[in-house]
Structure formats: structure tokens, C-alpha cells
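Please find one structure pasted underneath; my questions will follow.
Removed from the display is one protein chain of the complex; every other protein chain stays in position.
Labels for the chains are A, B, C and D, by order of writing; each one numbers its residues from 1.
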Amino acid sequence: MPEQLAFALEVTANGLMAGVLYALVALGFVLIYKASGIFNYAQGVMALFAALTLAGIIDGQVPFSHLINAVLGTDVHHFGWHVPAFLAILLTMVVMIALAYAVQRLVFRHLVGQEPIILFMATIGLAYFLEGVGDLMWGSDIKSMDVGLPQGINAWIDETTFEAFGYGFFIDNLDIVASIIAALLVIGLVMFAQYTKQGRAMRAVADDHQAALSVGVSLNFIWILVWSLAGFVALVAGIMWGTKSGVQFSLSLIALKALPVLMLGGFTSIPGAIVGGLIIGVGEKLFEFLIGAPFLGGATENWFAYMLALIFLVFRPQGLFGEKIIERV
Amino acid sequence: MKDQADGYVTADGRQIGPVVMEMKNITLRFGGVEAIKDISLDIREGEIRAIIGPNGAGKSSMLNVISGFYVPQDGEVWYKGSRRAAMKPFQVAQQGIARTFQNIALFEGMSVLDNVMTGRLTHMETGLFWQSLWKGKAEREETANREVAEKIIDFLEIQAIRKTPVSRLSYGLKKRVELARALAAEPSILLLDEPMAGMNVEEKEDMSRFILDVNDEFGTTIVLIEHDMGVVMDLSDRVVVMDYGKKIGDGTPHEVRNNQDVIDAYLGVAHDD
Amino acid sequence: ELVFPSLSYRTGPYAANGIPFADGYADYFTLLNERDGGIGGEPIRMIECETGYNTEKGVECYESTKGEGALVYQPLSTGITYQLIPKATADGIPVHSMGYGRTSAKDGSVFKNIFNYPANYWDGASVAVKHLLDVNSGSLEGKKIALVYHNSAYGKEPIRTLEELSKKHGFELSLLPVDHPGQEQKSQWLQIRREKPDNVIMYGWGVMNQVAIQEAANIRYPMDQFMGIWWSGSENDVRPAGEKANGYKALTFHNVGDDFPVFDDIQKYVVGTGKAAGAGDQIGTALYNRGLYAAMLAAEAAKTAQGIHNTKAITPAQMRDGMEALEITEAKMTDLGLPGFGPEFSVSCENHGGNGLVAVSQWDAAADSWSLITGYEQSDQDVLTPLIAEDASAFAAESGITPGC
Amino acid sequence: MLDATPTPDAQVETLLEVNNIEVIYNSVILVLKGVSLKVPKGGITALLGGNGAGKTTTLKAVSNLLHSERGEVTKGSIKYRNEPVHSSDPAEMVKRGVVQVMEGRHCFEHLTIEENLLTGAYTRSDGKAAIARDLEMVYDYFPRLRERRKSQAGYTSGGEQQMCAIGRALMSRPETILLDEPSMGLAPQLVEQIFEIVKSVNENEGVTFLLAEQNTNVALRFAHYGYILESGRVVMDGPAADLRENQDVKEFYLGMSDEGRKSFRDVRSYRRRKRWLS
């Protein structure tokens, strides 16, 4: 049986790592929700868009080449240079900030004070739009994402655990990097939200757009700031997931893995995203290992993550760390 | 004369009945905050009972206890002679207790008429099946209740905005619609939480008129929270004064007005007129 | 005018796979038009319709093109194929689901208008096992084989076959479903790492492939013991894993690379004239070749039909006859500039599925190319024939068809 | 309780000028049909009128909060310090020194009372110390808020929220405050107190007030000048002292007839309302 135990431990450890990756996506949702009460359906597409842009820039691809070629009959594809990863990340960030600015100017500025469902709707439009633009801009072939992150089994953990348990644990290097980055992100964002005036204003905006306006909080500024931050988080998530699976349309579907995390951690809590991610990661992996695969024929992870979150919610309707839903008359 | 258990007749000839509702030693806490501290009060049938007190005294909380939204940690609620078991708010409403809210709680997405009609919900019982067919039972019921609602709309002079979505109304009109919704329920007890906040004197006069008329015509018992002393003193039969969750006075307007505790805690100065 | 609709998907989750196939399909027809003036002198008109791999759009595409005189449909998605099986049959238009769709459509006595030559999913599974037998000197007794599959109708296809084969050859089969889209496969690969199966077979699609190969590399699963079906065997699937994908195997029913005379023609007549369907960068990739191969088979069937009915402008019904009488020989392929490009096979009324000849290819990461490492081998007909007969007769019973030729 | 303040002399600069504005909601509902007012610097100007008259709408037009309600100023102009402010956004208005206390409180429910107040100081850049000082000042004005400072605003009583909203506006150190029904829901002695605060802020710090108020009695006692709105039009204006003496105002806004104030119970018969228009 100790072997089973070791397996379970390994599964748990990997669940934790997977959870961190989910949390990275969930963080983007939390940021925007916290700052505007907008449930940003486009977060997944933003991650895709960021990753596409990064891959395209690194590769020196000509944006919109397909469209240009079709319309002008030219035959351009590449600039013929390769941009170093670091610079490319900076450039991508510039693009994401520009995107944030455009989103604010063209969309949300006109929708201040509307109900959440309507803002949600606008992000749906945005998702369609970005998906189309991303495809037009960079093409829909699979690009590999190589910014020099390590990947593959971590030898040190493998050996150490082998000595300790007689069974070497598999932990992916990429996951370790992701965990470190996620931890840094969360610490940074929590500090930002809790201790800065912008952070407080952000929460105020989420509560009441009008009132925030009335005390002079500039929604424009706050929203551009937050969408840029979310763009940054999307970029990080895009890099991680893109490294794992190549950059392609399906990247936008990782949003689906983030939703149960979000729900469990609470839509408004930055630490909640991480804790939620860890619980979901471990929960779904252990369930698959202990019950799903042996008794239910496997592939239970998707629904189990949601069921787990659902069960939590029945006891805490605002998620683990979410702000309590104020019910008063 | 007020001790007569079966009621009495007021100076202006209204019949006040026996106690219909009695709150016994109610204590309500929220975490560390004690919103209501061991308060008892009774409400007689057909009377206008005012609750006054400084901000945060626990008045609204008391209404919430009556309407079943807050469950007190301690104490009992007696209604019509028997102790009320733990109850959901909607069950309380079905017993004939309707109310308005301090922070307007109208259904913003619906028209004024629909809002008033929601007040009639406790009187409508056609099942899903008949409603889905509409013709027949459902339509008849709708029309009957619509008549009641229209009467109240006329009564409150909001005919002109009948079909307007509530979200487009100004604050004061919303208050009036809220009263209409509560009246539409034809309640036996009507709880009003600052119905006249945000109105000018003329409108307060109208509002007072409505309240008195309801009380007169239907014998509705009314519990009223209001900060306008003029209104309170003129309308109410008895007044409870609360401060920091405690009851510091209870009696006729005249008695209360001259109670030193009340003056200190609430009125500030003895009210001139 | 010969109308060939192309239900392509250049958008959506599977665009990366849809683009090369559609390019290959289109380029071959363009080549025929440019070089030969069509088929038998009759010009070809290809109508492309974007499905996004979405069933409903597929229906729209079918309905909007069928009136144009479409000769044969290549639906390119299992979902759309299932839609079209009854519809196209009723409309008398043949469907060629090449290497996908409903396996039992091989039984032409039941599925009169549906063709799935030269190979189907069950052939794939069988040849995979056969290859493993070869590698393991003829015996799989006591070996463990894991099947990693897309948890959908498509992914579940080989299970029956593999179960039969495991009984026959005495290997142990374990099943590892991966839910759509398959970005997160930690559980499955940890399980593989624990159980250490001797071989892994994969029926994957889309991002699932890339992640699986990546994860296999991460746990250092030997790549040459890992084999995918042809839909898990494109450049797209292995490239994201880089070096580490070296040695990964995939089944295929056509050849790889661009070392065939026909590609010179394509360069000359299609790319050179600026009529290439895509950017031209897909030529010679596994999926491009598959598209080209599908177009070639369609053109050959049309030729056969022209021969049978002695008319140039054939109808869909005549096309169907051509498909049913199709015979692909080495000589023919050499003629077409495609020597050894696919297996030799012939189609008949009873057998719409060809001879079940499948080869194994292997990825060479350094050379960035696939290469065939076996010849075309036939699947285990003893096992498959009864399975197909069973499923086909069930369908016949369900939909009230009297089988017959 | 006679505290009628003298009307500010005529030379005083006009800080805010609203010129014949028309406001339309949702592109169809015409609400203000030409409202003009002038708010002198350092004065307290009251905006009176019945429910739905357009007081709130006027204030929102000034603070530019209309946009978020799909309302629009279609005609006329609004000038602050002689600069048109028609197209600036609310945050800009606050930077210019105009802050609005919204009707119906609008506290940030999930923030504590103290955080609410601090958010009020969002636009300020004069350092933490100054802000802390003003925080103390607000707490001194409203001791009740100090008691509840760590509670989430959503869980405080209606009156406490009203205090919070007013305190929040004070925190921005504005030049002009637009007060929408400040007395609503406050206990009588607090109403007095609030107006005393208004008065002292006005006198000591020179803050200009434009207030919409239903409590005409109090409003006219503290204001210098008043406008009466009805159905989106200004129907009367004048120095507060004059208005208080006006017969109609007395009857319909102060509830007084020649015999003095009458009891609410005695208003037996239905009256047709006095309307200047219609």
C-alpha cells in the first residue's frame, strides 16, 4: 500500500501544480471583476491573443499578412528577423496596454453604470472580436511558444523522492516556474489592491460606478489600469499554457478551467484564485485517481471541478474568500 | 382608558381593537453589534403605531424582525394571540403583513402597474396550467386583481405613470409606488419604513392623507417609522422611542414628547409646536 | 463542369489541421485544371465552404452546395459525416469519409452512398497492433498497451477492436479517456508513468495531440513506443514538443514528404501561377498530402465514372458508380506522378472501404519530417469483418434498409 | 432659531452658471425644459420642488453624472468659473472642485465606513497627514461614524449611510458641493446638525453649496437663495428670505396657511395642488 500512498502523494503534488496554472487564468478574471463588476468572458481569448502576438513578434511575422495578401495580391509573410523573447514580451505588453485602452475608450466608457449582465454581454462581443482579429492578424496555424522556460521532469525532485519513498515523483519544471510566477503575481496584486489608493478605488468602482464617479474616481483610468493588468496576467497565462500545448485557438478554452477556480475562490479575491486553484487542482486529480479512473471510466475532471465548486458554494455562496454578498433591505 | 384590553375609541372616533401583535423581549445581534436589546412592544388592532429614534437605533431592524427577515436571537413574537413559530418572510406576508422599505426596494425592471400587481400576489392562486392557457380562470383572476390595483393607483394618484418602468421614476414617486404595492396586498398590518423621507410638505400631507384613509377605510393597523416629528405626532396613536437598541419611551405622542429621555436622545429640543 | 465541394475548416479549434488538408484538396484540383484542363477535358469547379468543424455549419454547407451539382462530399468531420449519411443517401450524392466517419460504412451493401476507402479507424487499430507484434517478434503475450483517446465517439471507435485483439493476442489493454479539449492531461500521463505500459496508442485530435506528446516527453516515455492514429500524426502535433518528440510514430494510409513528381507540377502550375490555395508553406506536410490524396482519389473516381458512363459531365449518381468501381494500382499512381503514394486497393459494392492497408510513419525531429518505416500492411480481417458486419446490420435494421448489392 | 443669513452682495462672482438647459433621458424622455440658475461663490443655493420636478437631474447635469444614466444635455450650457464643463467627465469635475452627494446614499457597500471616507479623498494629493486630519474632522462632525468605522457600509443603518455619503464628499475638500437631499432619512436633531455643518463649512471654508432639498423649511432657513422647480422648469426664484414670506411657498412648501401650521391629521379634504404651470 505505501506505493499507492506515494502515487496519491504524487498525484496531489501534480494537482497543486495544475491548480496553479488554472489560477493564473482565474487571476485575470478576478482583477477585472474586482475593479468593475464585469465578468470578463473574453479573458481566455485575451490569453490567446497575447500568446499569438508574442509568438508572432518573436517569429517576425507580418501582422495581417493573410488579409494583406488576399486583398493586395502580395506575398508577404515574415519580416525575416527574430525578436529576442524578452523584447518581444515587452512589445506584447505594449499591445495589451493598447488593447486595454481601446477596450475602455470604445466599449466600456459608453456602458458605465449598466447592469452586470450587460457588461458581461459586451465582453462576449469583445471575445468574438478579438478571436477574429487574432486570427486575421497572426493566422490560425499552431505556433510553438519558446521563451526559454524549462520543461520536463525535475530531476532533483525525482531523485530526492526516490530516496525517500522508493518512488521518484514527477514534477514538471514548467509547473515549478509557473508556481513561482503565480506566487509573485498574487503577492504583488494583493499589495496593490489592499494598500494603494488605486486598489481601494478599484473596489469602490466595483460596488457602484456612479458613486465612484461622484467622488472623482476616474473610471477611465482605473479601467485602463485594470485591463492592462489583466492583459499582463493573460500574457503570463498565455506563455505558460502556450509552452505546454503550442499557441492555437484552443488556448482560449483554458478559461473553462479557470471558472470553477474562480467560483470556489470567490470572484473578488486574489488569494482566493490561488487557493481555489489549488483545491480544484488537487480535488479533480485525486478524484480521478481514486474514483474516476478506477470506477467511472475516467475523464471526470471537467465536471468534477465544477461539482466540487458547486458543493463549496452551497455552503459559502460567495466562494471561499469572496466578499460576502450583502443582503439587506 | 388605554388599558382596556378590548380596545377603545379614540378622540376622533376611531375604534382601536385589542393587541394583535406583541413582541416580547426581542434581542437581535449582528456579530458584535446589538441592534435591539430586550425590547417588548405591542401593537393594537387598527391603531397607528409609530417607532422613532435616532439613526441606527434599530427601528428598521425591528420592522425586519416583524416581517420575518431577521430572526432575533432572543424573544418571542405573538400574533393574533398565539406565538409565531419560526417563519420565512413570505409566510409572514401571507399572513397579511405588508411593508415598505427604507431603501426603496421596488422591482426596477417592471412597470409601476406590475409592481403594484406584485402586491396582489398573495391573493392570486391560479395554477401554472391555467395560467399558461390564460383564457378563463387566469384571465378572470387577473382582471379582478387588476381592479383592486387600479383602485389603489387612483387612490395614490399615480395613474399617469402606470405603464412607466420604475427605473425611470424620481425618488419620491418611487416611494409612492412602494406604498401602493404594500397597500395592494390589503394587509391587516402595514409596516412603513420612513415613507415620507424625501418629500416636501405638500407631498407629506398627501401621504398622511393616504395613510389615514387606509387606516380609516380598511381598519388597517399601521406601524410607522418616520423622522418628521410633525407627522409622527399628528398621525400616531402611540409612539415607541428607541435609542441604541433600547426602548426609552412608549406612550401617546403627548407623553413621549415630554419625556426627558426622549428629548435628550432624539428630539434635541422640546418640539415647539 | 465537375463540382467538388470542399467542406473545409480554416477557423475554430481545429483550424491548424483543417488548413493544410483544404490546401492540398484545392491545389490538386487546381493542378488538374491548369495542367489537364480538368478531368477528361471537363473543367473542375471546387466550391469551398467553411464549416469551422461545426456540425450545424456543415449542414448549411451541404445544403447550399448540393444544388450546384456536387459530385462527392468529403465532410472532414465525424459529426458532419453522421449527418450526411442519411441525407446524402436520400439525395443520391456519394460521401467519401476518408479515414474517419462511420467505420461500418465499409459495408457497401448497407451504406450504398458512403465510402471510406482506403482505411478506417478499426484498420488503424489493427495495424497498430500488428506493428507492435512485428516489433515484439510476434508476441504481445503479457504486454500492456494503453489507449489514450479523445473522449468522444471518434476516440472510442478503436476500443471494440482493441478489446478483441487483446483477447486474441493476450495483451492487457488499459483505457485512458481525455476530455475535450484535452489541455490538461496530467492525470492520464501520471497513470502511464505508474503503470509503465509497454506501448501507448493514441486517438487524439487537436490540442490534445500536442499536449499528449509534450506530456509523454515530460515523463520521458519512450517516443518510439508511442503511436498515434493518422489524425494524431501531423507536423502540428509534434513540433511544439521540439526535439523531444523525436521517434514518435503515427499511422498513415498515404505517403509523406514532397518527393514525388506531382509536386514539381504543383510548383509549376499552381504555386508558380499564384493559384495556390494557401500560403504554399504547407506543401508536403502530412495533412496537405492527405488532402491531395483525397482529391486524387476523387478525380480518379470521376475518371472511372466517365469511363463507365461514357460521358464527361457526370452526375452524382454516376460518380457513385465510379467510386464503387475505383481501382488504385501502383501503375496508375506512377502515372499520376505519385509512385508509392498510397496503398493499392479496389472498391466494390460489398466493400466500400478498400483493403485496410496502413503504414507506420515516424517523426524525425532533427530533419523536421515524417518518414514511412513500414510498408502498407493489411489489418486483421478475421477480427474486423464480423465486427463490421454486426454494426452494419444493426444500422440496417434500425433504419429499415435491406442490404444487398 | 432665526438664522437667516444676509444675501451675498451682488458683486460676488458667479461660480456656476446653468443656462437654459434641456435634458433628455434615453433620447426620448424630456425632463428639463430649460432650467437656468446661478450659484454665487460662497453661497448656499437651494433647489426646491416636488417629486419628479427635476432637481436631481439638474444636479447630475452639473456634475456630469447624467451620462451613466443615459441622459443627455441637449440644449443650453453649463459653465463653471466661466468655463464650459458640459463635456468633461465626473472625475474631471471633482478635480475642478465640484463634488456631488448623490440621492439615495450610494455608499460603497463592501468597503468599510473608513474606506468609504478615504475613497472620497481619491483626487487629493496633499499628503496623508492632511487626509488624516480631515478624517478626524468628519468623525467629529459625525461621531456615529467613528463608532461604526470598521463596519462595512452595506450593513449600517440608513442614516449612518447618509452621514457616510456626506462625509465622503467633504473628504475631497471641494470648492462646491452639490447636495441632493441631505436631510433624507436623518433624525431631526441630525438634520439641524447637518445644516449647521453645511453652514459652518460654508462660512469657515468658503465652500459653495447647491442643494436640492425637500425639507423646504430647513433649506430656506439656511440657504441664501432659492429656486423652485416644477416639471422641469424654474417657476420661481429669489432670495431665501423672500421665498419664505411668499404666500404660495408658505402654503405648499412650508405647509403653513394663515392660521399657522396645521395638523397632518386635519388635512381632510383633497385639494387640487397648486401649480404655477399647467
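Everything below uses one rule, namely that a contact is a pair of C-beta atoms (placed from the backbone, for glycine too) under 8 Å apart; a residue touches a chain by one contact, two chains touch by 3 or more.
As a working rule, contacts and distances are computed from a predicted model.
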Name under which UniProt lists the unshown chain, selected from "Probable oxaloacetate decarboxylase gamma chain", "NADH-ubiquinone oxidoreductase chain G (EC)", "Amino acid/amide ABC transporter membrane protein 2, HAAT family" or "Peptide/nickel transport system permease protein": "Amino acid/amide ABC transporter membrane protein 2, HAAT family"
Among the chains presented, those that the missing one touches: A, B, C, D
Contact with the hidden chain (one of A:Gly125, A:Pro150 or A:Pro294): A:Gly125
Residue of B:Glu139, B:Glu157 or B:Asp213 in touch with the missing chain, whole complex considered: B:Glu139
Hidden partner chain, touching residue among C:Thr55, C:Ser166, C:Thr315 or C:Ser348: C:Thr55
Full-complex contact with the absent chain, from B:Val19, B:Val33 or B:Leu121: B:Leu121
Positions on subunit C where the hidden chain makes contact: 8, 10-11, 15, 19, 48-50, 52, 55-57, 59-60, 62-64, 66-67, 78-79, 82-83, 85-87, 89-90, 102-104, 151-153, 156-157, 160, 179-180, 387, 391, 394, 398-400
For subunit B, residues in touch with the removed chain: 67-69, 88-90, 92-94, 98-99, 101, 105-110, 114, 117-122, 124, 126, 128, 131-134, 138-139, 141-143, 146-147, 150, 181-182, 185
Touch list for subunit A against the chain that is not drawn: 39, 66-67, 70, 106-107, 110-111, 114-118, 120-122, 124-133, 135-136, 140, 256, 259-260, 262-263, 267, 296-297, 299-300, 302-303, 306-307, 309-310, 313-314, 317-319, 325, 327-329
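The working rule: only the chains that are shown with their structure count from here on.
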Chains contacting each of subunit B and subunit C, listed by label: A
Steps needed, at minimum, to go from subunit C to subunit D via contacts: 2
Central subunit by CA centre of mass proxy: A
Pair of chains joined by more contacts [C-beta pairs], B-D or A-B: B-D
Intercentroid distance (Cα basis), subunit D paired with subunit B, Å: 29
Distance between chain centroids, defined by C-alpha means - subunit A, subunit C (Å): 35
Computed distance of Cα centres, subunit D from subunit A, in Å: 45
Where subunit A touches two or more other chains, by residue: 328
Interface hub residues of subunit B, defined as touching at least two other chains: 102-103
Footprint of subunit B on subunit A - complex, ascending: 328-329
Parts of subunit D lying in touch with subunit B, wherever the complex brings them together: 25-26, 29, 48-53, 56, 103-105, 144, 148, 151, 155-160, 162-163, 181, 184-192, 214-217, 252-255, 260-261, 263-267, 270, 273-274
Of all residues in subunit B, those that touch subunit A in their complex: 64, 69, 101-103, 105
